[in-house]
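Only one protein chain is missing; all other protein chains are in place.
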Amino acid sequence: MSIARFWRETPRRYNLGGSKCPLCGTVYFPPRPVCPTCPQHRRSLEKMVPFQLSGDGTVFSFTVVHDAAEGFEMQVPYVMALVKTVEGPILTGQVVDVEPGEVAIGLKVRATFRKLREEGKAGVIHYGYKFTPSLETDVRPPARGPAVPVETAAPTSTDRASA
Amino acid sequence: MREVAVLGVGQTKFGELWDRSFREIGIEAGLQALVDAKLGSGDLGGLFLGNMASGTLLDQEHIAPLILDYAGLAGRHLPAVRVEGGGASGSLALHQGFLAVASGCYDFVVVGGAEKMTDVLDTTANEIISSTADHEWEVVFGATLPALWGLIARRHMHEFGTTREQLARVAVQMHENGSKNPLAHYRNKLTLEQVIGAGEVAEPLGVLDCAPLSDGAAAVVLGPLEVARKYTDTPIRIAASEVACDTMAVQHRASVTTLASTVVAARRAFQRARRAPGDVRVAEVHDAYTISALLALEDLGFVEKGQAGPEFASGRFAAGGSLVVNPSGGLKAQGRPFGAVGVAQVVELVRQLRGEAKERQVSGATLALAHDVGGTGATSAVHLLERAD
Partner (left out) sequence: MDAGIVSYGAYVPRYRITPTEIGRVWGIDGKGMGLGLNVVRKSVPAPDEDTITISTEALRVALIRGAIDPQQIGALYVGSESHPYAVKPSATVVAQAVGATPNLTAADFEFACKAGTAAIQTCLGMVGSHMIRYGVAIGTDTSQGAPGDALEYSASAGGAAFVIGRENVILRVHRTLSYTTDTPDFWRREGQRYPSHGGRFTGEPAYFRHVTECAQRMFEAVGSTPKEYQHVVFHQPNGKFPQRAGKQLGFTEAQMRYGLVTPFIGNTYSGAALLGLANVLDHAQPGERVLMVGYGSGAGSDAFDLETTDAIASYDRSYGRPIQEYLDGGVEIPYAVYAKFRGKIHMGGS
């Protein structure tokens, strides 16, 4: 995998940066330039708003993989799931920190940060989201607006506040 | 737009063809089809070649002129076009060939499909076939192509009560059919216990729920229906050739347990042919994984959504039934050279409609359906074939 192709997606793979249509309110992941849901797609062009997912969701479907994808050989058997996030979009990701027999449709999960693969022992390490069972106590503020990092916003000044 | 007929067919054996190169198998199928059509190469107008991954499997792109060249036809300077759509590459090539003849721009074309998958290690081939799914949002995160179908299968079991056993029955039936096909990659019969007990790939799918990686090539000659009788006593009319797409990733589908691309392609095909699913007597559907076959039966309109498991298990799609599914043995038993499958399906159906299918013959078939899928359903193609007499 090329360096640039993976690097370009870090706001998505690290931060779950998606987009939201301001006209119909549908949230998308990965982000879309045009809203597929709006009857008149063109009206949403250049209006889609960055929207960061919280990473919270439930297992919509799952499979236990024995024939690994490249880079996942050390984790066989591992669980792959379709995770329906609370904001709406479904993501495809590995469910970790759980025995395969403990996964069921409906299991509450949250996104966590793990290694996806390495380009061998000398190459770049690629990181991204996987999912881990949510604790009962994992309560957090709801997903908020601007995607992170805020590359297009005016730079935040480093603090010059007085004592 | 004029009517298009299949004038000739050809196909190599499917399997691990250690001694045959990609060029050899492509040429073999193409020449067989030309001979079957009694078409001189002087009349040939062009080649459309379906192939998924020659670049990564063989380090060779740009394969359509390659095939014509090594078939001795480079000097004729014909149009040669490669067509790609994952596992549906063959039927997309067929669609292009159909349009070429229907439009009147070409008179006679060869449509081929060829793939050589066994020159690389299995692990490499499996990575390559996974590139027909959404690489950035599915594969990078650990999903292989069978894992994605496993996700679909689990959801289908959850929503409709489909059982592991009902999935396994598909594989058993495919091998039963394939045992009668001299070209099949696998001719052994399987028991239900063998399928269920086989090693896991992506639960609930095991090794025997998954079509093999195969080498193979198939080809058909297309020409205008109006002159078909000069070339064949049994011209087969292409009554419909429809292609539809859907989201790349399973996670983005409107319903994870429906291939909308198949639903729409089938609906358009039946509309165009002015026929209904109930008129079809023989079908070759995309059974890359056992769950894929069940979905196909539902999405093509042969059974109600969710009912394919029990319906297939009842045996009504086996030989002797009112709709025989995958008499060739399907992708599972006949084999799965990705780019060749769509064309091979039509080769089998043409033989069925002509009455040339021998042990596998479905009696009284006049309308046949071919169904091919790319990736996990981002592309579907449906072709309807009819005896023209």
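Chains here go by letter, A and B, matching the order in which they are written, and residues are numbered from 1 within each.
The criterion applied here is as follows: contacts are C-beta pairs under 8 Å (C-beta built on N, C-alpha and C of every residue); 3 or more make two chains touch, one makes a residue touch a chain.
These numbers come from a predicted model, not from an experiment.
Across the entire complex, contacts from the unshown chain go to A. Touch with the hidden chain on the side of chain A covers residues 10, 14-15, 52, 74-75, 96-97, 112-116, 125, 127, 130, 135, 137-141, 148-151, 155-156, 158-163.
Basically, only the chains that are shown with their structure count from here on.
Between chain A and chain B the centroid-to-centroid distance comes to 35 Å (mean Cα coordinates, whole Å). Chain contact summary for the complex, chain A toward chain B: residues 1, 6, 9, 13, 30, 60-72, 77-78, 80-82, 89-94, 100, 105, 116-117, 126, 128-130. Remark: chain B residues 126-127, 130, 136-144, 146-148, 150-155, 158, 199-205, 249-252, 256 touch chain A in the complex.
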